[in-house]
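Have a look at this one before I ask anything.
A single protein chain has been omitted; all remaining protein chains appear in their positions.
For clarity, chains are labelled A, B and C in written order, and residue numbers in each chain start from 1.
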């Protein structure tokens, strides 16, 4: 069983939300547990997709009231940690898929890479270090490809065949 | 759907673990989501009981590796927060049931009461403040009674009939 | 240099605040760094006392705005962690002094004891476990005695002569 994070902004275009939904559907079809920030936009799109395919979705919320989570969560975990919950999301996942995304997503990418978790990107941040090196985000062209890559990386990470 | 925390020590007597198991079974029978610290002893007893009855169990782990969680968890959430994860457990639940327990449990009781969450106690800490007042833990005599009380309190808290 | 935590409620009687002030003064006279929750009541009393004696006071705040801290802090650290900041306070100190106190204080005592930090108590919680054992809080009768005990314990803990 893999824990796949889907990270992205709480408000986004309909096109981006649709891609998130397809990512969520594909994660559920492959039996992954989807972990997200539990709110709107990319998070809700992914959650909705995963639930439609019978998947399990965990939302790690920044606030103290679990009723502020998306209605598509299987588990709405109110952490009360504010933005520090982004570190919990990165820590809880075997691999993360970043879709588009704002500054919160940027922080989650940084935290995941710091923790040596693979990050797959779908139209997300390009990151060039002060020394001119590009951060190791694995680029995917479609939702299916993103999930395919994520599962491959998760298997490698956990040393499974 | 209620989120019921079960808190207690990672190592405990067989009798205490058995009571935790009965608490877990009863929470699952009533359709509650069981939230615990994800490790051994009381946490594992409760998780095992809940899973036996088809329940959903979330373990909020202190460490960074979800594979160190109990095998009975539906969701093993590696937070990497150390003991600060105790605040996440208290925050995520509508009500908590404390069974016996050590210092970690004591901290979770304090955090839950601070957050104005009801705490039901089964042979747990007695707490007398500097002014001689006893902390408002609701005493239960049996696992069934503890879960009964917990659901009553959760309903009141969320203003449900 | 020792890090001495002073924990207690954000609102308290004038008598309790006075004792906190004496504790703060004595910590500063002995050259300790005072760590507290950075708010009113016991925390502010202790901070005021320490500053009066030229001490250094760190307030570890739950909120996101450091301007909500007590004016007597040398460093107002806005954590944004909510009640999870209680774990940071316990972790940052070599020893803690609990003065009276409510549920937040109770949680800090539990967290500190869990982390094997000594806790000195001044009219604070009495804690009796489910097995009838009293928690290892070191009782002090006066502010001076509390600080004396705290420094002794800090030295032992850090293996200093």
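The criterion applied here is as follows: a residue touches a chain if its C-beta (ideal position, glycine included) is under 8 Å from a C-beta of that chain, and two chains touch if they have at least 3 such contacts.
This one's a predicted model, so the numbers in the text were calculated from it and none came from an experiment.
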Contacts of the hidden chain among displayed chains: A, B, C
Sole contact to the chain not displayed, among B:80, B:110 or B:143: B:80
Residue of A:34, A:73, A:88 or A:140 touching the missing chain in the full complex: A:88
Positions on subunit B where the hidden chain makes contact: 64, 80-84
Residue numbers in subunit A that touch the chain omitted from display: 81-84, 86-88, 90-91, 99-111, 113-115, 123-131, 135
Touch residues of subunit C, complete complex, unshown partner: 3, 33, 35, 56, 58, 60, 64, 66, 74-75, 77-81, 87-88, 91-92, 115
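In this text, only the chains that are shown with their structure count from here on.
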Interface numbering overlap (same over half, different under half) for subunit A and subunit B: same
Rounded Å distance between subunit A and subunit B, as computed from the means of their C-alpha atoms: 28
Whole-Å gap between the CA centroids of subunit A and subunit C: 39
Junction residues of subunit A, two or more chains touched: 64, 80-81
